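To start, the structure under review is shown below, and the notes come after it.
Every protein chain except one is present and positioned as in the full complex.
Then we have chain A:
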Amino acid sequence: MTVQLMYLVAALCFILALKGLSSPKYARYGNFIGAFGMLVAVVTAYLHGAVHNGLWILVAVALGVVVGIPAARSVKMTAIPQMVALFNGVGGAAAALVALAEFFAVRDPGFLYLLATVLTVLIGSVSFSGSVVTFLKLQELMTTRPVLLPAGQQLAIAAGVSSVALCALTIATPNGFLLWLLAAVGLALGVLFVLPVGGADVPIAISLLNAFTGLAVAASGYVLANTLLIVAGTLVGASGTILTRLMAQAMGRSLANILFGAFKATTVVAHGEEQRTVKSGTVEDVAILLGYANNVVVVPGYGLAVAQAQHAVRELVAQLERRGVTVSYGIHPVAGRMPGHMNVLLAEADVPYEQLKELDDVNPGITSVDVAVVVGANDVVNPGARDEPSSPIYGMPIFDVDRAKSVVFMKRSMRPGFAGVDNELLYNPKTTLLFGDAKDSLTKLLAAVKQL
């Protein structure tokens, strides 16, 4: 009775933790409440359930703390996505291991129990290996391009079919060997599923794997008949599902297309029009443009973070504001390597979150914007996504900066963006290109604006 009550307290804490995230002001308290709930749950489980092996459990927990805390403390904000992927993966693995261990402990399992067991093992394994591959991609320990194995699709289908068959077989004739085999096939499936996902689509893979781990934990709640695991796992499943859907919408593509349709049109786009003229400007030109504007929108992309230029952009914006210019940031949902990543990167540079605007806040008033500054972004301002049905990124919502009075496009080179698609905006007569490293250019701009 008391145990169930404590689990209820923990479940409520988790819900409050998620609820806290509706406002940036109180979100941190929400997280404390969530951590408190977790402490209650874990202590309860230990006092009530650790009949044997109590010391061993404490040792394993201590080891986990020793590994987990320094990793979480030292990770850079640009590397958050891979860290989240890794934590997600170990959670999935833990769920699969719990279901495996429980399977060997139970004598006479029923149908629903077996169903929950095979689902936990399968989803947990997929989530683990998928997250590890995501981590390797984001950490650039392997290529970020889609990896297309020969017959990769057939292999994935084969793995999918055999995992379903193994699930059915394990339920029909409960057998430890079959369950191990299922775990192995699940691991292969996770790898095959994430390999073809390209760098720009990784945020989707992360969201989806997050939902998977949530579901695996919920399913393990069935196995153990533990309500807390069901509630908490389901909450995570819901959050992962919602984020996955939002990301797919922000890319204007269906989930199936993102996961299975690695950009095929990349080669078609490069036709022989490379000699078109672009207008490039000097730092001084751009400084004058910005310094005498009334209304400026900055559209940052991941390139900004790669150049470590978040602080430089914030200083430039502060200087412009001192001159009476109204400045806001246009943050695309897929800017960065996971949902909402750019917001975190700018918050780290002390940009007030009130200045961070979404597509729907920026686009309606874009025609009254004097200068749109694009820094380290490309595809999210590509008008082709709006106007050219033949473009591989057609349908992706963009910032309509080509409708602003003028555009400053800060670029390292003429190389196309992540999607490998040419950007018409570069050739627009309203566009001034400022070539160079983003941080370098922004610092020079700041000095030039101060001189005005």
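One rule holds for everything that comes next: contacts are C-beta pairs under 8 Å (C-beta built on N, C-alpha and C of every residue); 3 or more make two chains touch, one makes a residue touch a chain; residues count from 1.
Here is the rule we go by: contacts and distances are computed from a predicted model.
Protein name for the hidden chain, per its UniProt entry and selected from "proton-translocating NAD(P)(+) transhydrogenase", "Transport permease protein", "Cytochrome bc1 complex cytochrome c subunit" or "(Fe-S)-binding protein": "proton-translocating NAD(P)(+) transhydrogenase".
Contact with the chain that does not appear here is found for just one residue of A:338, A:393 or A:442, A:338. Interface note for the absent chain: among A:284, A:315, A:348 or A:437, the touching residue is A:348.
Contact with the chain not shown here comes from a single listed residue; of A:139, A:234 or A:280, that residue is A:234.
Contact residues of chain A toward the unshown chain are 10, 14-15, 17-19, 21-25, 27-28, 30-32, 34-35, 38, 41-42, 44-46, 49-54, 56-57, 60-61, 63-65, 67-69, 71-73, 75, 77, 80, 83-84, 87-88, 90-91, 93-95, 97-98, 100-102, 104-105, 112, 206-207, 210, 213-214, 217-218, 220-240, 242-243, 246, 333, 336, 338-341, 343-344, 347-348, 350, 352-353, 356, 358.
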